[in-house]
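Remarks on the structure that follows.
Note that one protein chain is taken out, while the other chains of the complex remain in position.
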Amino acid sequence: MRTRSRFPTTTLAILTLLLVVAATAGPAAAQGKPIRIGEINSYSGLATVYTFPYKEGLLMGAKEINDAGGVLGRPIEFIFRDDKLKPDEAVKAARELVGQEKVDFLAGCISSGVGLAISAYAKEAKTLYFATHCQTSRLTWDDGHRYIAHTTNNVNQYIRALAKKAATLPYKKWAHISPDYEYGHNVWDEFIAYLKQLKPDVQVMQENWPKLGETDHSSYVTALLQSNAEAFISAVWGAQEIAFVKQARPFGLFEKVKYVSASVGNPDELDPLGKEAPIGALTPGFAWYDEGMQKRHPKLAEWVKKYEARTKKEPTLGASWGYASAHIIAEAIKRAKSAETDKVIAALSEGYEMEFPWGKVIMRGCDMQAIPPQWTGVVKMNAQGKPVLGDIEETHGKDVIRSCDEVAKLRAAAADKKK
Amino acid sequence: MSPARWLGLLIVVLAVAPLALPPFFLQLLTEIAIVGLFATAFNLLMGFGGMVSFGHAAYFALGAYTAALLVKRAAVPLLLALPAAPVVAAAGALLFGFFIVRLSHTYFAMLSLAFAQIVFTVIFKWKALTGGDDGLLDVWPPSLLKSPAAYYYFTLAIVGLSLLALHAIVDSPFGYALKSVRENPRRARYIGIDVRRHQLAAFVISGAFSGLAGGLFAFYNGSVFPDFAYFTKSFEPLTVALLGGVQSFFGPLAGAFGFKILEWLVSRQWPVYWPLFLGGIVVVVIVLLPSGFVGLVGGRLWRTRPSKG
Partner (left out) sequence: MSWVTNGPLITVQVMSGLSVGMLLFLVSVGMSLIFGVTRIVNLAHGCFYMVGAYLMVTLVEVLPDRPWAFWLALLVAPLGVAVLGGVIEMGLLRLIYHRDPLMQLILTFGLILVIGTLVLLAWGPDNKSVSRPEALAGSVKIFGQPFPSYYVLVLVLAPAVAVALWLVFYRTRWGMLVRAATVDREMLGALGVNVAALYTQVFMFGSWLAGFGGALAAPTVAVALGMDGDVLTTAFVVVVIGGLGSFAGSFIGALLVGLLQSFGILVFPAISIVLLFALMAVVLIVRPWGLLGRPEP
């Protein structure tokens, strides 16, 4: 009898909760002054090592914009949601941001799968989506469409820049180790294709595909030592690359085979490695501390100081992407003289250039893809005994990126496959 | 008011919801319905059958991918693609279940996990068919069902019918035989019940409805990815059923409702803390609320066994 009487009360409570939630969780503000951008990224769990600095950069850029009067006189506002590294959570967040919060634009992603999922939704909802952190070239090329712009680097550019430098080295026999998923395949395919283009006598001696998140690489190290390769490229990244380097070092791998990496130059990997860092490795990286960099880009030191004052930490590549994305988005709206989706798309399609403390970034109109400067460096130990990048060489993405024609062909081929 | 009247009231409320709620909430309710179906199907095994599976994501994913592939690659209309989802999922459940039901307890759970990981690997690696970790994109329902309200009604109808079917199964002689197997397999065998047959049948039914939930989810989400089959997805129906109460038929559904609302509210404010919050709730519920939310609500209705905690 006690149970019977509790049922109605509690069901009523649940229904009331539903109504209260519906009433109070309406859009945060009426359609009005701020330009609102829904940002979806991974803010819990293990991706936070990348997304926290990125978010700081983004907010720093937004603050600068707003302090200077905003965009078209309106402040720019980011509303954040967590995708928990799951594409379906990202779609749910996108639905809420567009349908409920009524944001003007979508932004974000770190994982390529998430980026593609949001992109598919954006196309369906006819909302412009600025992919701000994830790297896959598919976003604006194979799976590209009208409603997606990519405000940072894509794999094609920075891997080709790396391959361009690698082609100047005297190595013909190459091997690789790449995690067995889309990004790993993307990196290897781009690298070896461009390397062979520049250096036709290059030979592939061995391929290694550890699973993503592998913890024990000793058999791969052994295999590489036996491969007769003169150099190898690693697309392994993050904690996995730290483990790989620590495991490979005592086997003497880096002395026998030249190490080229797509990511070991990033501070999230170099700093923990400390004295175990792979000295001499060739890798891309944002070496804001390098004397040559600062001489070439006089505004860089000031930007770094501003970031450090804000966050009490040193900036990362992701932080620069966040910062640039905020400005690129604002610029597009400025040029469109409106926050209306179609007008902003038109402005993006015309293309434009912007100067950042680290060089010129081009927003290319034919595919709405950003083209930033590219750097390669060599891992060295600095005077304080900390591993850093030195011998920085700078080129620009525009010298290596696929042309608009090539992109058009890629899109056509992908569309054919879908039929 | 009798349970039937309450059910009637609930149905009326759900039916008129699109008039009062903005589209996002309809979508949230749609998702809750799908997760509720998945969790109820899962609970057929766990609460009623006494078998814990760590690999139910496999059947969910099989259903989702079947529906998505038929629509995308074979241009099959949704009304034919969706029924195919539970069929393929059931086939998978039959194949794996044959081996899995021969084990018990932790070993049962682990073998189910192993098979789920195998399904994940196949989906992940067979890029030509499944798109690998790029997933299959643009899997939308036809324009008739595309609006949030339309898909909401569609999902409610399918989930409602499924729940009726599942309830009928639970209340049938088969269902009672299953419960007796859970209580004491040896005694059940002595009175002539083929234990393995019943367990396998329950496994297949559970897998089938999980696959149906997967199919519904594919069109709701608009894309399918290999992580639908990854073992962490298997913990979702488990947690949801637990929170709602595994001893009652509607427990998982109530759990789905509570869980999804909580997740939405907490995650948008404090994303970093959501896992902490969820973990905390799980701990609190297990320690303090043996019968889950429904126990709190007094779900003596449709209770399956005396409160044992």
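What to note about this one:
Labels for the chains are A and B, by order of writing; each one numbers its residues from 1.
In this section, a residue touches a chain if its C-beta (ideal position, glycine included) is under 8 Å from a C-beta of that chain, and two chains touch if they have at least 3 such contacts.
Predicted model only: the values in this text are computed from it and were never measured.
Taking every chain of the complex into account, the chain not shown here touches A, B. Only one of A:129, A:220, A:259 or A:356 touches the chain withheld from this view, namely A:220.
Residue-wise, the contact with the chain that is not shown comes from B:103, picked out of B:14, B:87 or B:103. Residue B:117 is the one among B:27, B:40, B:66 or B:117 that touches the chain missing from this view. Touch with the chain omitted from the figure is made, among A:268, A:290 or A:331, by A:268. For chain A, the list of residues touching the undisplayed chain reads 44-46, 48-49, 52, 180, 208-211, 213-216, 218-220, 222-223, 226, 238-240, 242-243, 246-247, 250-252, 268-269, 271-276.
The missing chain lies against chain B, touching residues 46, 52, 99, 102-107, 110-111, 113-115, 117-118, 120-121, 124-125, 231, 235, 238-239, 242, 272-273, 275-276, 278-283, 286-287, 290, 308-309.
Everything below uses one rule, namely that only the chains that are shown with their structure count from here on.
Within the complex formed with chain B, the chain A residues making contact are 2-8, 10-11, 14-15, 17, 19, 21-22, 25-26, 43-45, 48, 80-82, 84, 86-88, 91-92, 95-96, 99-100, 112-113, 116-117, 119-121, 123-124, 138, 143, 181-182, 418.
Against chain A, in their complex, chain B makes its touches with residues 1, 6, 9-10, 13, 20-25, 27, 31, 72, 124, 132-135, 137-138, 140, 148, 217, 221-223, 225, 227-228, 257, 261, 264-265, 267-268, 271-275, 296-301.
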